[in-house]
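Below: the structure, in structure tokens.
The complex is shown incomplete by one protein chain, all other protein chains being positioned as in the whole.
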Amino acid sequence: MDKIDNLTEYFSKFPGIGTRQAKRFVYFLLTRNNGYLNELSDLIQELKKDIKVCESCCRFYTPNNSSNNPNLCNICINKNRDRNILMVVAKDTDLTNIERVGNYNGMYFVLGGFVSVLEKYPKQKIKIEKLLNIIQKRMENKELKEIILALSLNPDGENTMEYVSDILKPLVEKHKLKISTLGRGLSTGTELEYLDNNTFENAFKNRV
Amino acid sequence: MDKIDNLTEYFSKFPGIGTRQAKRFVYFLLTRNNGYLNELSDLIQELKKDIKVCESCCRFYTPNNSSNNPNLCNICINKNRDRNILMVVAKDTDLTNIERVGNYNGMYFVLGGFVSVLEKYPKQKIKIEKLLNIIQKRMENKELKEIILALSLNPDGENTMEYVSDILKPLVEKHKLKISTLGRGLSTGTELEYLDNNTFENAFKNRV
Amino acid sequence: MDKIDNLTEYFSKFPGIGTRQAKRFVYFLLTRNNGYLNELSDLIQELKKDIKVCESCCRFYTPNNSSNNPNLCNICINKNRDRNILMVVAKDTDLTNIERVGNYNGMYFVLGGFVSVLEKYPKQKIKIEKLLNIIQKRMENKELKEIILALSLNPDGENTMEYVSDILKPLVEKHKLKISTLGRGLSTGTELEYLDNNTFENAFKNRV
Partner (left out) sequence: MDKIDNLTEYFSKFPGIGTRQAKRFVYFLLTRNNGYLNELSDLIQELKKDIKVCESCCRFYTPNNSSNNPNLCNICINKNRDRNILMVVAKDTDLTNIERVGNYNGMYFVLGGFVSVLEKYPKQKIKIEKLLNIIQKRMENKELKEIILALSLNPDGENTMEYVSDILKPLVEKHKLKISTLGRGLSTGTELEYLDNNTFENAFKNRV
């Protein structure tokens, strides 16, 4: 196969990219100088060497060599964050968005995906075992009081929430942990005229 | 002016309709038979004779001649609805949507519009005087415990909520009424990755 | 049925309008004054009395009482237009658009619709008999040299073109009329990168 087609095929696997845009990426790269291509190539090559998975929250992070604990990300290592609260999210981009918008000061855990409604092997889809270990360990240090399941309000997100809830149940009951989900109701831009059933019900129940 | 252009101009005033679609409406009508046109014409002609504004909730309704109280709509006349709770909405379409989706069983009040941020004469934009009268009257009958301000989460809606809140304040305090707004948080379809500041904050605060 | 629902149903039959927007039309009308509603109602009521179908081009038009020939529209009555050329279009809105954009100075004929590919009774869908009569009459007056089939380049338009072509064939051959279609090629905004097969072929063939 032609190298252009070959690279096009690689780019067309990128999330949200079709063959046409993939080809446009290749022609874009062909007009860049060698320095640009080399740097991009090196960044991709070294990506997994330079970036690790945090041992505590499972997110991807760039280790800081001067850190005392190079296996933990900068959030997990931060003494000022509240260890009593653990927010479980599906993806790294969810975590980075919450860090960007919120003033959340607790800890995180990144499941690394979703459990779809028809999924046969949910344990292989998300890091549920690892989450159980983390919670166990935190409990030994008496560090944890609340787990927040912060997942998107779509079918995959709701199913994952249910799955994780069920698995955590014995642990939660044993240690009298609080398990919570993000509040539901009107979100920015919601118009009453188009409100769906479920959102109205929650907005009504959670009125303040 | 040409009759086609004349009618086109009328239709182009309809909400969301531009000149092109307005003209298409006219040509569509030209291909209908006379019966259709006569009925449509009559319905428009008689619209305000056939439809009244409810004296209690201010919504538009078709009076029922056999009713004991022809000045009230079927919701306001319904003995099974909970008179202790009054939901204030901006528009008739908000009310009909809530009736469609929800199992809300209280009363309503339709403000008839919004108060924009820069509005100079808010009293002329919404039926705030009427709302005060209704609340006063309900209090005399000891019928009211809670007022829910159910407005869209956009700038006009939020400003209207604030305006109405301020005006109701003395009455609310005097009678120890509860005043509430619909809960905020994740609504159906919200993805964590795109959550805005304000929605996250509310969803976090209202977690359950 | 409720009058609001009744009128909503009428509006929801309008081209491109769903139930929700139809209901918004009704509430919009409810907030207009009586003068507005009466005028709108009258315009609809009188629409077909005030507007006629031109005997020559079959388009809808508002008759001019002072005209010598009240059965013809202002285009067909215009002595300055070129009677040797007849442009056949599908809809009134096509004609008005061509009048708006073009400097076309010939005559028109409005078919009043399309013949879909699977249509069983094409003669009932478009005014093909009337078109044949018009052409015949023009030929008697030696007024016609060219017929342009100006239809949209979509499946219905192309099928209608083919159907009309076939029917006109004997007449066209007998009278040595020229029959033409609008040129094909790049239209404003066309990008080479997304050009389809058919358009490229025509653009290449018709290069100038």
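Think of it as A, B and C in the order they're written, each chain with its own count starting at 1.
Rule of thumb we're sticking to: a residue touches a chain if its C-beta (ideal position, glycine included) is under 8 Å from a C-beta of that chain, and two chains touch if they have at least 3 such contacts.
This structure is a prediction, so every number in the text was calculated from the model and none was measured.
Looking at A:Leu43, A:Val117 or A:Val208, the residue that reaches the missing chain in the full complex is A:Leu43.
Screening C:Thr19, C:Ser67 or C:Asn206 for touch with the missing chain picks out C:Asn206.
Contacts to the hidden chain, counted on chain C, fall at residues 89-91, 93-94, 97-98, 101-104, 148, 150-154, 157, 180-208. Residue positions on chain A in contact with the hidden chain: 2-4, 6-7, 10, 14-16, 20-21, 23-31, 34, 37-48, 50-51, 60-62, 91-93, 96, in rising order.
Convention: only the chains that are shown with their structure count from here on.
Of all residue numbers used where chain B meets chain C, over half belong to both copies. The two sides are thus made of the same residues. Centroids built from CA atoms put chain C at 56 Å from chain A. The distance from the centre of chain B to the centre of chain C, with each centre set as the mean of the Cα atoms, comes to 41 Å. For chain B, residues that reach two or more other chains under the stated contact definition are 91, 93.
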